[in-house]
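Here the complex is missing a single protein chain, while all its other protein chains stay put.
Chain IDs A and B follow the sequence of writing; residue 1 opens each chain.
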Amino acid sequence: MKLNIVGKNIIRVDAQAKVTGKALYPQDIYLDNMVYGKTVRSTKPHAYIKIDISEAEKVDGVLKVFTYKDIPNKNAHGVVLKDHEAFASKKVIRIGEPIAFIVAETQKICEEAYKKIKIDYEEIPAVFDPVEAMKEDAPKVHGDSNIIYHFKLRHGDIEEGKRKSKYIVENIYKSPMVEHAFLQPEAGLGYLEEDGTVVVVIATQYPHYDREEVAINLGLPEEKVKIINTNVGGAFGGREDISAQIHLALAAMVLKRPVKVIFSREESFLAHSKRHPMIMKYKTGADENGYLQYMEAEIIGDSGAHCSWAMNVLRKAGVHATGPYVIPHVKVDAYAVYTNNPYTGAMRGFGATQVPIAHEQQMDALAEKLGMNPIEFRMKNIFRRGSMTATGQILTDSVPLDRCLEAVDERFKFSQLWKEVK
Amino acid sequence: MKKRGIGVGLSFYGTGYGNGFPDISRAIVRLLPGGRIGIYCGVTEVGQGAKTAMIQIGAETLGVTEKDIDLIHEDTSLMPDSGTAAATRQTYNTGNAIKVACQNMREKLFEKAKVELGLNSTAGLALEKGEVVLSFFPQKRISFKRLSEIYKDETIEAEGEFVAQTTTMDPDTGQGAPYWPYTFNACAVEVEVDMNTGIVNLLRAVFAQDAGRAVNPHLLEGQMDGGFAMALGYTLFEDLKLENGVIKNNRFSKYLIPTAMDMIDVENIIIEDPENTAPYGAKGIGEPVMIPIAPAILNAIYNAIGIRITELPVTPEKLMKAIREAEVNN
Partner (left out) sequence: MVNINFTVNGKPYEISIDENMRLIDVLRDELGLIGTKEGCGEGECGACTIIMDGETVNSCLVMGFQADGSNIVTIEGLEKDGQLHPVQRAYMEAGAVQCGFCIPGMVLSTKALLDKNPSPSDEEIREGISGNLCRCTGYNKMLIATKKAIEYMKGE
């Protein structure tokens, strides 16, 4: 196929605006008659709350302090389960959960009012360890179980796999909670158009999702909500959940003035999701000829206080738990668990970035037992066109993993170096 | 004392929402005044280069250059929903929707050109540099600009939609086709471990990424470098420290991410193997580019010092502890 544009190194269409400083992010937009917002967030991981905003609202220049009482319709959002409240009503379940939104003439007045918000926390037992959280007597974050999701993968016959495995390696791997650390902290504006349409200007990964949540929480038809997505200063999964969208829309709708909010870096750390830390118990076996025979894995992911994408992330971890290898007998159990930790969600790789810490070290450990070069061992077992994955899916199209590995081996001279070291 | 070692890591990555969930992208293409092409599509540019890649796919399909296209992708009231900029799905899913919309637009333009050129059929018409041309008698041609003038009171537009094919997995066995397509990669690194300080230095890295087809190789290499850097932080130092639900390192002076001094030159190799269901064969690579790096580094550390580190990040403290434990056990 002769292509004219696809495949060419054309200069990014947004590059010039970005190198000249003209590209606008939400914090760069200033509107006439604009006021500022500040989010009040929980400082306790698990507590019943009583909120007193009366002193804060008396501060000169404060227009209003919004709380759950001001949400016109449904005080609930979330990409899968609606388990985030736009404002915590009775109970906070993590540090950083929004409780109120102060709107004032200046940022300085917001800060002043912030000090006058009184929140009475009645702390209750919390749970921070996902393994503890899975136990029946653990404090519950939502409902009557902390286990959000259990993904089961059963392929072939594990006992047969064990019998056929001359070499078995076993280990427990752990991955940390990670921050997206995109450079542009969350910021946004809300304003009303003449016909009453509520506009939210924000940097988001999915404007139509934001529109839906704003409409539901505010009780508006979707046509009366407009999301303007500016330049986005990095996302990596951290801008998939709602941050300030509902607060800004609500404030603009009620106050009929443009409202702007800018999160500090510290607030940004509190506001968005994180990468799921995972505990991954692995057993992997190969026969005497170096062919993989079985793999058994148990994966526990800490979802923190909200589900966000936990089901999808643990599902992705479970599906990708084998690595890109043909393994005839596989058993995987992956669990997503609520705790009172900061909530976790999407981050680049989405569960598939955690499991290779385990499966790739298992591969090297098996190769060592077999006395094989790690590339030679992988070449015997990798997915190729026509291979079947552990979910029974057949890879019928583009599967150039062998070419990737060969290219790396050739450029790096891996096999040659390996031989020399031996 | 410093010890060196080499290691390799592989990964695969399934694109899209997955598990049979409706994963739909939509685009509308419209002929604008002056003969420009407007693509209206809820594709989000988060820095990954989606805006440029989508314009390249549209330009290719309509036989124009990237400069002839306006992508309208900021305002929900002007553009159709194209799903989230996540799950490595924009190039594949939304790229497909844009390609379909542009192919439909091509038919619309052919119909108008047939009328204006006084032809009996659209057979043999082609698009070439902003014009509709009868390929076997090229004197018969009309520009998009001219068409936009003639039809200034009529909207010439076409829609495109792409729905990814996945199936729901069986809840008891996990059997099913949860994602499509899959993207593959491999990485090899050489490290040097300082046995006295526990510091791991990267010396060399070769990284091969399957892209199906590279829409824009520079952008793709930029993603590979960026994914490598993010993985480097993930492997060696990034760790959100919690104490009873409190984030202890909630700022950049306490939560360190890689600087230019931490990064090394990565020898990037793009592997092309066009995927038949993808727009011009192009698969997404945004997430996969960070995945095989950490295991390659971990395997290289083992190769250097004979100790398997099972918990990330591999901080100097953690490594020194492991080295001392190994000494005691021996």
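Just so we're on the same page, a residue touches a chain if its C-beta (ideal position, glycine included) is under 8 Å from a C-beta of that chain, and two chains touch if they have at least 3 such contacts.
The structure displayed is predicted, hence computed values, not measured ones.
Trainee: If the hidden chain were put back, which of A:V19, A:I394 or A:V421 would touch it?
Mentor: Once the missing chain is taken into account, the touching residue is A:V19.
Trainee: Based on the whole complex, identify which of B:A229, B:I285, B:L298 or B:L312 touches the chain you can't see.
Mentor: B:A229
Trainee: I'm checking contacts with the chain that's been left out. Which of B:G14, B:G47, B:G160 or B:G212 qualifies?
Mentor: Hidden-chain contact among the options goes to B:G47.
Trainee: In the whole complex, what residues of chain B lie against the chain that is missing from view?
Mentor: 46-49, 218-219, 221-222, 224-230, 251-253, 257-261, 263, 265-266
Trainee: Considering the whole complex rather than only what is displayed, give the residues of chain A touching the chain that is not shown.
Mentor: 9, 11-12, 14-25, 27-28, 30, 180-185, 231-236, 262, 264-265
Following the convention adopted for this analysis, only the chains that are shown with their structure count from here on.
Trainee: For the complex, give me every residue of chain A touching chain B.
Mentor: The touching residues are 1, 3-10, 12-14, 45-46, 94-95, 126, 128, 151-155, 171-179, 181, 197, 204-209, 211, 223, 225-237, 239-240, 265-266, 269-270, 274, 312, 315-316, 318-320, 323-324, 332, 340-342, 346, 348-350, 352-353, 356-357, 359-361, 363-365, 374-375, 378, 382-383, 390-393, 395, 397-401, 403-405, 407-409, 411-412, 414, 417-418, 421.
Trainee: State the interface residues of chain B toward chain A in the complex, per the touch definition above.
Mentor: It is residues 6-14, 17-19, 42, 44-47, 49, 51-52, 55-57, 59-60, 63, 65-66, 71, 73-77, 81-87, 169, 171-179, 181-182, 184-188, 204, 206-210, 212-219, 227, 230-231, 234, 238-240, 242, 244-247, 250-252, 255, 257, 267, 269, 271-278, 280-283, 286-288, 290-292, 294-296, 298-299, 302-303, 308, 310-313 of chain B that touch chain A.
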